[in-house]
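All protein chains of the complex are present and in place, except for one that has been dropped.
Right after this comes chain A.
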Amino acid sequence: MAIIAWLRDPNPASRRQARLGQAYLGWLRLRRNPLAMAGLVIIGLLLVLAAFAPWLAPHDPIAQNLQNRLMPPGTPGHLLGTDDFGRDILTRILYGARITLSVIALVAVTAPLLGLIIGTVSGYFGGWVDGVLMRITDIFLAFPRLILALALVAVLGPGIENAVLAIALTAWPPYARVARAETLTVRNSDYIAAVRLQGAGSVRVIWGHIMPMCLPSVIIRVTLDMAGVILIAAGLGFLGLGAQPPLSEWGLMISAGRKYLFEQWWVATMPGLAIFIVSLGFNLLGDGLRDVLDPRSAGK
């Protein structure tokens, strides 16, 4: 209890206490939002499942057993059934969570960061810098994302790492647009003028003063895009340019199950459900995170 009082102290004595106190208040704000907590629980559970997949999974994810192919869910020993090579679907979903989550994590960090940097630089400097960067953004936006990612993977060679790179390189333009719009609204404000008057360089102004104002709207976009990222990764896998068989990636599993969709629906549906649940978790969490990141909502 003493530690809670220390965290909630309205007049913290040190920078560290103030920061931890803010984090605690953020946690309280998040906890008040039941939907965001549901999202957090889903993501947390998934992380645990992915981390302990080798111990939790009942079978080997790539061991084939053609006698047991296409068994329906509920078959003894195969809770979610088996696929067309007789591999246990539950096992493959658990192992697939590792790949899918690492793809999401890498894309969710790199693409928004790239977009933020390009958008804020473009909005802050304006003029020809803005012109050049925004035309590049336009070019990227003009292509359908999947086609552009395909072209990149075709150049870089198939594989999960190159798929991540391709997705990140095609996902940043919307973030750049959002960040630029936010930058334009704050760059002429007095607090930016004040810090420039104190002799701050452009890097300090953009990184320390403009980016924090752009972050909330970018985070919202990221969480909304997560489902799309999973699907693009799946699409690349389906076309043989992402994760390679026999690796168990969710998108790959869906495309493999497509052939049997009408007779053996579970082969494609089970990984589809997994994607649905993860997307839902990210969307719920993202909405709650926006509230946490805004210190002004503390009093509400």
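The rule we apply is simple: a residue touches a chain if its C-beta (ideal position, glycine included) is under 8 Å from a C-beta of that chain, and two chains touch if they have at least 3 such contacts; residues count from 1.
Convention: contacts and distances are computed from a predicted model.
For the chain of the complex excluded from view, the name given in UniProt is "Glutathione import ATP-binding protein GsiA" [choices: "PaaI family thioesterase", "2-oxoisovalerate dehydrogenase subunit alpha", "Tyrosinase" or "Glutathione import ATP-binding protein GsiA"]. Between the chain not shown and the residues A:Pro58, A:Gly126, A:Pro144 or A:Pro212, the one that touches is A:Pro212. Residue in contact with the omitted chain (choice from A:Leu28, A:Ala63, A:Ala194 or A:Leu261): A:Ala194.
Touch with the chain omitted from the figure is made, among A:Pro12, A:Pro73 or A:Gly86, by A:Pro12. One chain of the complex is left out; on chain A, the residues touching it are 10-12, 15, 18, 21, 189-191, 193-195, 197-200, 204, 208-209, 212-213, 295-296.
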